[in-house]
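Selected chains only, in their assembly positions.
Labels run A and B following the written order; every chain starts at residue 1.
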Amino acid sequence: MAGEERAALEQEIEFPYDSVEPASPNLDVALDPAPSEAVAGHDDARLVIFAWSGDLDRMWPTLILATTSAAMGQETTVFFTFWGLFPLVKNDVRITGENWMQKMMSAVNRGGTDHLKLSKMNFAGAGRGMMMKLARDNKVASPTELMELAQEMGVRLIPCQMTMDLLGLRREDLIDGLEEPAGATTALLEAKGATTLFI
Amino acid sequence: MAGEERAALEQEIEFPYDSVEPASPNLDVALDPAPSEAVAGHDDARLVIFAWSGDLDRMWPTLILATTSAAMGQETTVFFTFWGLFPLVKNDVRITGENWMQKMMSAVNRGGTDHLKLSKMNFAGAGRGMMMKLARDNKVASPTELMELAQEMGVRLIPCQMTMDLLGLRREDLIDGLEEPAGATTALLEAKGATTLFI
């Protein structure tokens, strides 16, 4: 996303943390890519999210928390595993997988941030549609926008190698700009001493 | 809940942590609102729960862990977001929301701790009914009782501002005694250095 596009995006959508009353009055949480020293860069707090679910209603908080954390100057890592791999699939890739079982799974569970479903009340897409409309009306960024923003803000996005093998997802099925695929050991090493959430 | 009512409630229901064997013999975990100094007040451990789900089977552990943590003298915060907002709706409020989409969501997903459903095996309420009966038989407090208790024990209950906007929930739809609505930044600041659980 080029600088211009991003500026446009920032004007168009109101980021969730914009409306947040900072806990401390001199805490200036902003989307500034070079955040004030008081907040970022010197914050040794870190956030590690295990993004296990590919559902819209879980991917949303995952990406909102990740981008908020990055805006606060925290080192932020999202480790995508199991169903959580599907949102990393490129939006224009239809079927993934190398054998019929993997293909069938991807057919039922289409990948890409544009195609996420609600875990409940999806109503064959009606619930999803309503939720997306409510989000737009409230100027909440979509998962696709938030994923782009996360990358731009330096959130480290790590796909789980084992799940990729299991589901037959190849690196070229996934969006650009991800870290090298890794495993549970890497995720647990990252988690040491960090705030950790399994979503 | 007045002191008397609470005493009655305590006699009636056996709180879950009552039956817990303390890990250390001189650890006196009690429901005493002024717990022994050895345990509480000087414990710098904190618990922060992200209560994302409004399901009965997730709200139960959320509230049991929160009240147990408070009884241990830990500073405890629950940040209610997404579906997790619905249990904060007053039990006598039927439909919430300002437009038809929000109203429809609340119609399908009635708020209030008295109306929570199981995430699985709900069987149109039969599973829920069985679970509540089993809980009563085992003297496990209900979500409604635990929510009251949490408030009385000083657990900080924070509703997510963004979700309130999204779902059209107004402050007066929600139960009394909550903290000011806040956002992801506040939640992440609270989470620093605390035990954090995303439920």
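Assume a contact is a pair of C-beta atoms (placed from the backbone, for glycine too) under 8 Å apart; a residue touches a chain by one contact, two chains touch by 3 or more.
Bear in mind that the values here come from a model prediction, so they are computed numbers and not experimental data.
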Homomeric complex, total chain copies (2 given): 3
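In this text, only the chains that are shown with their structure count from here on.
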Rounded to the nearest Å, the gap separating the Cα centres of chain A and chain B is 27
Taking the complex as given, what residues does chain B use to touch chain A? 50, 52, 81-83, 101-102, 104-105, 108-109, 161-162, 165-167, 180, 182-194, 196-198
Quick check: in the complex, which residue numbers of chain A touch chain B? 16-17, 19-23, 27, 29, 45, 47, 57-58, 60-61, 64-65, 68-69, 71-72, 74, 120-121, 127, 130-131, 133-135, 138, 140, 195-199
